[in-house]
Each structure stands twice: as structure tokens, then as C-alpha cells.
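Take a look at the structure set out below.
As you look at this complex, bear in mind that one protein chain is not there, while each of the others sits in place.
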Amino acid sequence: MALLHVTSPHATSSQRTGALMRQVMLATLPGLAVLTWLFGWGTVINVIWAMLIAAAAEAAVLKARGKPVGLYLRDNSALVTAVLLALAIPPTAPWWLTLIGVGSAIILAKQLYGGLGMNPFNPAMVGYVLLLISFPVEMTRWLAPGAAPDLATSWQLFLDRYPGADALTGATPLDSFRTWAGDASALAAEPILQGRFAGLGWEWVNVAFLAGGLYLLWRRIITWHIPVAFLAGLGLCALPFWLYDPVRFASPLFHLFSGAAMFGAFFIATDPVSAATSRWGRLIYAALIGVLIWVIRSLGGYPDAVAFAVLLLNLAAPTIDYYTQPRTYGHDKPKRGTG
Amino acid sequence: MSLLSLFRPARTESGRKLHDFHGGIHPPQRKTLSSEAPIRPGPLSATLVLPLNMHLGAPALPCVQVGDRVLKGQILAEASGPVSAPVHAPTSGVVRAIEPRPIQHPSGLDALCVVLDSDGEDRWTALTPCPDYRDMPRAELVARIRDAGIAGLGGAGFPTAVKVNVRDSQRIEQLIINAVECEPYITADDRLMRERAEGVIAGIQVLQHLVQPMETLVGIEDNKPEAIAAMRAAAAGTGIEIVTVPTKYPSGGEKQLIRVLTGKEVRSGGLPADVGVVCHNTGTAWALHRLVTTGEPLISRITTLTGTAFAEPGNVEVLIGTPVADLLAFGGVPQPHTGRLIMGGPMMGFSIENPLAPVVKTTNCIIAAPLSELPEPEPEQPCIRCGACAEVCPADLLPQQLYWYSKASEFDRAQHYNLMDCIECGACAYVCPSHIPLVQYYRYAKGAIRQQAAEHQKADRARERFEARTARIEREKAEKEAKRQARLEANRQKSSPATSVAAATPAADPVADLKKAVGEASSAYKAAVKIAKEAEEQGADNAADLRAEADQLKARADELKIALRDAKANAPAAVAPTAQAAPADPVADLKKAVGEASSAYKAAVKAAKEAEEQGADNAADLRAEADQLKARADELKIALRDAKASAPAPTRPAPASPAPAAPPAVSLSTAPESPTAQANAEDEASAEAERAKRAQRMKALKTAFNMSHKQWKEASAALERAERDGLPDVDTHRARVDKLKKKADLAKAQLNELVEAAKADMKASTGTDLKTLKLQAARAESTVREKTAALATAREAGDEERINVLQQELAAAEQQALETARTLKQAVAEQGLSDGDDA
Partner (left out) sequence: MTTILIAVAALLAMAALFGAILGFASEKFRVEGDPIVDQIDAILPQTQCGQCGHPGCRPYAEAIAEGEEHNKCPPGGEQTIQELSDLLGREVLPLDDEHGDASDIKKVAYIREDECIGCTKCIQACPVDAIVGAARLMHTVIVDECTGCDLCVEPCPVDCIDMVEVKPTLQTWGWSRPPGVGNAPARHIPVVNLP
């Protein structure tokens, strides 16, 4: 070996896809910690289990497709999908629920489309929606915050051997608000709605994910466009309705710090593969997700809506890109279309 | 565009509003590696290799022979076109070879180089400085710059003389000196400005003098405080503004710097001059300063030797042509060097294939980096569409889309996403977390698009040539058929008079046949003209050939027409003895002839006009032909008048006038001679008048010759007929033929004499003869055509760099073509020579 013949540039930044993905996983740690503090070890068990499934599924499919397994596993993208999905499903989920969710996310939503970079939909959200529609009972079995079961109980729940699993269930703030919307006294009586500024416990989950997201912004792993537009879309949509009727419509603050709002804004909608690519495109994409979340939460049939909103906008992303190409230097106006 | 740009400081300390461009990156600078040591003189290599194409544009043409002894600064190769630059000997020595050698190109291909063996004496040739350049004519100063081989030292090596030669129609508002040096590692301009700021400023003043801008801005990145201070001190009181620009790669890109300093955007495919800006490099300014103060051509430059493999990194004033290997040894790079060896910066430079490749005019940096410093590239990973590339793209492209389409070879779509506006700065590939060699994808796509365009052009040309060939073959076939028919007719005609004498068979038969033949021939001619015209419109190469063929057909048609006329004349003659020819016959014939001649003249004028409008080459010829026809028509008119006058007079025997136009025409054709001779005798005061006269006389002589020649031919034909038919007036005919032949010969001789005299005269006055001038004009014209075609191709391909070059070249070629055409016209007018005289 002597000289290298390489095209320019000869220097590259130290960013690596694998490292980026690791940073994303790292940024979920505060959220994971708060979830564990509130709901017990279930989420931690789920995350580990999901990572194992994801790695195995990815390796198996890569092998079947005749691709170099080592190279592709190194990008850590499957693990990120696994972590995000495991954080989204309830801590009481049995092992098979995670298995089905993560397996279909990796195999159906990602590898069958051609692997990393080729999937039109966010794999974690595909897995989530699939579970939510197929197993609505298991997928809505959240616990009351603060009543965290011990490790043994969590393990039993994971193995699907806990006899009174259904009895553990507690409503989430979004559930409660849906149920009692329009009834001021009932809302005031719901303990889960008596948090410091949003739902009890869940506000801290969202604060933790916000912190993780800010870390990602600081490390320049994501840009500000999607989270800001997402939260602005959601908040600004909620504001006039809340001002009009604060009993029927929740406050912007409640919306922003309930359910998966912060998690979605910083970790789900920012998935670059399935998002719009141009700058304006990303702003529009994320703002529409925010609006759609408010619409589904307030007027639709599901208590939370991040997964549906993200998937719907994934569908729209190519169209958004079609109309939002930047104006190239030296050209009068931006081009449209794909040529 | 970026919202964040609103929060950036937008003004410099001098109050100039700075603009921002989209994207950009901040790679580690690594400039201190080489920026702290003063500039050292470089090594004197035993052998210097001077590529003939180290500038942008046409390669230089060697003007020395192998074995020649040359002095330092002596010219080795001349500029070979409007956009080209000469090459000079960087030291004294012997030309060892002129052969292909490895050069500074990423392909690793060889190119023609002059190889110079140094004799170690480093003896200068005589130099002529021009410190008083302000008093020189501008064109002369530009020529000096051109002759000194100065080309842009920063980027592409665009010949400086072309760039400073701004057209009068262009008002240059800003002269920008690019001293940004935004690439990591490189410090050549930084050191130059620190140590030789006065010289640089003086060089900028030369540029100011040439370009006459409203303001002059020197853009320097804020990471070079010493250079900024030195330049500020040197520029004090000169009106040159030193502008500090924020450090961001690639703010040193020409278009980006223009945007930062002026807020203007150079249109896609356009030149900075289009928006009133001209950009030059610091090194170029220094080279200009050297030229005016010492007369030195561009034979050395400052090059940064850097990278941790160099034991002694720093800036070196290195002779152009020094092999990189010698610089590695000079800088103490351990041999053999492994890792990366880069010519240029780490962002846009290229790997050197062979260390024997020489330093050229554009080599601003040599990086020798071991793998510990710049490691091997990592394997490409899948694109995760993170969009980091779009965030940093200084041209505001969507690098991701360009990547997908380039990778899939969907070049139409890549072009739709403005692939050709990519400046290949490498910012996207720098930030790509998946290590996709994006720039290589773009270069691949650009090259493929260029090649496709070339292939398309070639296919079009092949199609044209194929169609032209098919048409020609068909035409030839038709022609052959026509000839065969004509021969058949001729045979029949030959046999028919023999029988007609005996049996008095109707003589109208051959005439009718001939008429048919004439009709066929002239329609063939028309078809040929049409094809030729089409070919000319399409600018086909064989248009001239086609035109010539058409002319041939025309000649053939004319011949047939004459034969027809003869046959017609003959027919009455054959019956004359019995049927008593009417005395009015010659007059009627003459009338008809006059009518024919004037309509032929009109047709010729029309053809000439058309040709002129289309700018065809043979317009002049056509015009001359029309003039001749006009003369002929006039003569016939006079003859007709004469004939009319003589008709009532005692009747002449009808058979005595087989060629009725002849006698008066003969007398007329001799007429111009005497007055011209008189005029010559009378007026010899000025050469100007003489020349004019000569032109006039030449024209007259030419007409005389043409006429007598034609008459001679006609008379010969009549003689032949008379002989064949055994008519009694053979002797009269023979005498006439001889007389006419003599006359024609005389006229020709006189004409030749005059033409020779005129040519000699011209050669004496302009130092070049008509043929050379014509050749030059033709060549210039063809260059213009070529460049236009090439430009069209380049536009199609959207290849900006090439468009820039071609636009310049085209403008220059047009200028040259205009000039040569003017000279030629002038010469021709002066000498009374018209096209075809020297044939």
C-alpha cells in the first residue's frame, strides 16, 4: 500500500451514522428514567427485550437478503427503532406484544422496503399502530403514575403470568380528559389531571423527553425545524379553542406535556428517513403533524395520536418535498417536481 | 435564507454590509502547521516538466525544438487561441523532450509537456519591465500580461489577460481580490500578504487600472489577523478596501465571495462580469506586480507544503514545473510516503497519482498526510436522509436528491435538481454521517451528462452526414441518368441532320428533345441548390461541396441551353436555302437573347442577395456572376439596337448571321481598353487613384475576356457545325475563331498581369498576400462556428465552467473574425481584386 487515490474532500467530519444513532438512544435515557420511576421496571425490560429482537430480526433479514450483516448492524438504526417502540408501548406489555411489534417494525416496515433509508414510513410507528389496532387492551393498559410495581411484578407482567394484570390499569391524563371533557367538576375531581402544569406524572415524562431532545439539538443531531414546528402546530392549534372553551378543550400546555407530545416532537417526527427533506418541507411536515395530533386528540376516537399523525404525514412527505425545493444559487425561483 | 442568519453580525468595522450565503462548514483549520514560517525559495530541480495545458483553455503550442538551449523566462510555448496562455522556461537549460508526461490531473493520464533540463546557472533572458504602465495603451498592457503567461493562481487557471480585457459594454462595479483562502491547511496567500503586502497592493492597482472598477474590495477571512493588518497598512490611502469576512468554508468560492461582499448573485451559467464584478486572486496580483516592475513572466509561485509528513512544512516560492517528488524531498517527507498526497486543499484538491507530476500555475498547496492524519475513507453506508448535506450546501441544492439520481444514473432528474450548479466544494460529503462520496457521485454524473451530450451531438452529425450522402448518391444517379439521356439525344441529333438534308425531315424534333433535356437539367440544378441551401442552413460541413455540385449542374444546364439555342439557330439555317429566311430573324433572336440575359441577370442578383443574407461564402462569387450577366445583357441590348438600326438598311444575306450578337459585341468588348489606357496616361499622380483605376480596368478586362472567351467558344461551335455540314463559309468562321481566340488570350494575359501587379502591391503594403488573408478569414469564421456549436452543447449540458470559457473564447473569435474580414475586404477593395482572381 502506498498512496491513496480518493476523490475530494479528503477531510470528513467525525459524525458517523452509528454514533448518531447511539446519541439518539442516549438522549432517551432521561425519559426512560422517569418512566421507570413512575411505572416500574417494565419499560426497561421492554427496551432490552426489544433491542434483542431488533438486532436478531435485522441480522436475519440482512442475511437472507445477502447483505453484509456487520456493516449494516453497525449503523445502530434497528436498535433505535426498538428503543423508540419499547418506550411507546405500556410498561405492562407482555413479551409477545413487543416481539410482534418490533418484529413487524423491522421486517415489514423497514427491511421489506429495502432497509435503512428506503422505508417510507417510520418503522417504530408502524409497529405501534399495528399493535394498537390488533391488541387494543394490552396497548392501553397503563398504570397509575407513582404506583410503580416492583421488579418481580414487572417481570411477571412481562412473562404474561401476572393474574390480575387488568386490575392494575389506570387511565392516562389524555384518557381522563377525553372522558370528562365539558364537565368542569368531573375534570376538577380527576386526580390524574391535577399535575403541576399538565397531567400528573406524565408532565415529568414529557419534561424528560424535552431534555433529551434539547441534548440532541445541542449535539446538532437534529435541527430545530421539526420539533419547533411540531410543538408550534400543536400549541397554536390548541390555544384558540382553549380560550374559547377551557372546559371542553384542553390547554396548550396540557397538550404539549401530555401523552407522547415531546417524545414525538424530538424522537419520532425527526426520523429523517421518513420525514420531508427540504427546510420548508420539514417545517410544513412537522406543523401538520402537530395540527393533526390536536385534531385527533380533541375530535377523534383515540386519546393520543402521535403515531397516526406521523404515519399520515409520512404519506404526504414526498408531496411536500415536491413543492418546497429551495431556490438554488443563481436561479430566479425554486424548481418544482421531480424532473 | 436561514433564519439564524438574521442574528449574525452583518456589518464590518468599515461599515460595509456583509451578506451571508446558505450553508457552509467549519472544518478544523490546521493552518498553523505552515503559516508561521517565512516563505523560502524552493529547490532548483534538475529536470522541470511544463505541461502545455496548465491553464484553462486551449493548450499552448511549443515554439522550441528538442535540444534548444533556453534562458530563464524565455518563451517555450505560445498561446494558441484567444483563451490560452504561453509557457515560459522557469530556469535556463536545455529542452530535453516534448512528450506526454504524468501531469496534475485526477485521471492520472499523461499530457504533452516540455521537459527542461536545468543547467544550474539560472541565467535570465532579457526582460523589459513596464513601471510606466499607466501611460501605455491598454491593449499593449493586456498583451504584455498575455505574453507573460499569467493565469488565475487561485482556482481554475483562467488566463488573466482575458479576464482583465473587459468589454466596453460591461461596467465593472466591483473588483474583488479573493484573499479568503477558506480551505484548511493552505496558507500561501496568507504568507504572501503578510510578507509582501505592498507588492500585492501594487498588483491590485494594475488590475484597477485595467478594469476601472467603482470600488476595489479585498476579502480576507478573519482567521488571518496578521495578513489583514499588513494589507490594511499597505492599502492605506489607495482606496482599496480590505474587508474581513467571517471564517466559513467555502466563502472563498468565487460566487460565494461575490455574494458575501456585494449581495449579488451570479446567474447560473453566467459570468461574474454579467453582474459587474471581476474576481482575481492575491497571487495573480503579485504576479502582475512582478511583471510591471521587473518584466518577469509567470515562472514561479508560492505553494504551501503541509501535512504532518513534512518535516519542514511551510510556504515555498517554487519554480513552475518542479516535480512534486522534489518538493517532498525538499520538505523532508520520509520516502516512500504512504497515505494521502494531495495537490490543492483537503476539500477540493485531488490525489496525485504519480509524484513526478509537476507543480503548475494553479498549485497552491501540496499536502502529504499519513493515514494517522487523514485516514482511509470509510465504506459507504446507506443514506439516512438526515439532510445534513442540504444544510451545508453553499449553492442551496438538495445534495440528497442529486445523490439518488446520480447513483441511479437518472441524469435528467439530476439536472432538474440543478446538478450543474454544484461547485463540488465537498461540504456535503464532509458532513455526511454515512460517508457517501457525494462529490464523486456528482462528478460521475456531470461527466456522464457531458459525454451523453457529446455523443448526442456526434449522432446528430452522423445522421446529417448519412442523409447528405444518401441525397448525394441519389443526385448522382439522377445526373448520370440525365447525362445518358442527353448523350442519347446528341446521338440522335447527330444522325438527324444527315437525314434532314436528304429528306428534309422535320428539324423541330431535336429542338424539342433538347428543350426537355434543358428542363431536366435546370430542375436538377434547382433541386441541387435547394439541398445545398438546406445544408448551409444546417451548417453542414459539405455545404460547399453541394454548392459546387449545384454550380456544375448549372453549367451543364447552361451548356444545354446554348446547345438548344444553336439547334434553334440551326433549324432555320437548315431550311433557309429553301424557305428564304426572313430578314427580321436576327433582330427577333437578339430580342429573345436580351430577354433571356436580363432574366438570367435578375435571377443571379436574387441568388446573390439570398446568399448574402444567409452569409454564404460564395455570395461574392454570385454577385460577380450577376455583374457579368448584367454586362452581357447590356451588350446584347446594344447589339440589338445596332441590329435594329441596320435592319432597315440594305439587307444582309441571312445565312451570314449564325451568331448575330458577335460583331457588335466584339467591338464593344474592346471599347473599355482605350479610355482606361488614356486615364492611366493622364492621371498617375497618386497611387490611390491608380489602384482604383487598376481595379476598374481589371473589371473591364475581365468582362472583355469573358466575353471574347464566350464568343470564341460560340464561334468554335459554329465553325464545327459549318465544317460538319460542309457549309461554304467555313473559312470566314475559322478566321473569326482565330481572331476571337487571340483577343481572349490577350485579355487574359493583360488581366493576369494586372492581378499579379495588384497582388505584389498588396504584399508590399500589408506584408501578407490575399490568399493568406482569405485563409485567415475562413479560419476565423470556422472558429466562430465551432465555438458557437460547442457553446450550444455546453449550454445543453449546463456545464458552467466550460460555458464561461467558451463564452470568452467565442467573443474573442468573433472579434478576430470581424477584424480579418474587415482587413480582407479592405485589401480587396484597395487592390480591385475580387474573389476568385487568385484561383
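Per-chain numbering from 1; labels A and B assigned in written order.
As a working rule, a residue touches a chain if its C-beta (ideal position, glycine included) is under 8 Å from a C-beta of that chain, and two chains touch if they have at least 3 such contacts.
Here the structure is a predicted model, which is why all the values come from computation and not from measurement.
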item	value
Among the chains presented, those that the missing one touches	A, B
Option touching the unshown chain, where B:S107, B:T128 or B:S169 are the choices	B:S107
Contact partner of the left-out chain, one of B:G15, B:P38, B:P137 or B:P336	B:P336
Among B:H26, B:R469, B:K606 or B:R724, residue touching the chain not depicted	B:R469
Of B:D274, B:E378 or B:E819, the residue in touch with the unshown chain	B:E378
Touch with the omitted chain, as defined above, among B:R96, B:R443, B:K602 or B:K748	B:R443
On subunit B, residues whose C-beta touches the chain left out of the figure	53, 105-107, 109, 111, 325, 335-336, 351, 353-356, 376-382, 406-407, 409, 436-437, 440-441, 443-444, 446-448, 450-451, 454-455, 458-463, 465-470, 542
Those residues of subunit A which, in the complete complex, touch the missing chain	1-7, 67-68, 71
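Simple rule for what comes next: only the chains that are shown with their structure count from here on.
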item	value
Centroid distance [mean C-alpha coordinates] between subunit B and subunit A, Å	63
Residue ranges of subunit B in contact with subunit A within the complex	1-2, 21-22, 25, 27-28, 106, 108, 184, 255, 259, 265-270, 336-342, 344, 346-353, 367, 369, 374, 376-379, 381-388, 390-391, 394-398, 400-401, 405, 412-418, 421, 424, 426-427, 429-435, 437, 439-440, 443
Subunit A residues within the subunit B interface of the complex	1-13, 15-17, 19-20, 71-72, 75, 77, 115-118, 223, 272-273, 275, 277-279, 282, 325-331, 335, 337-339
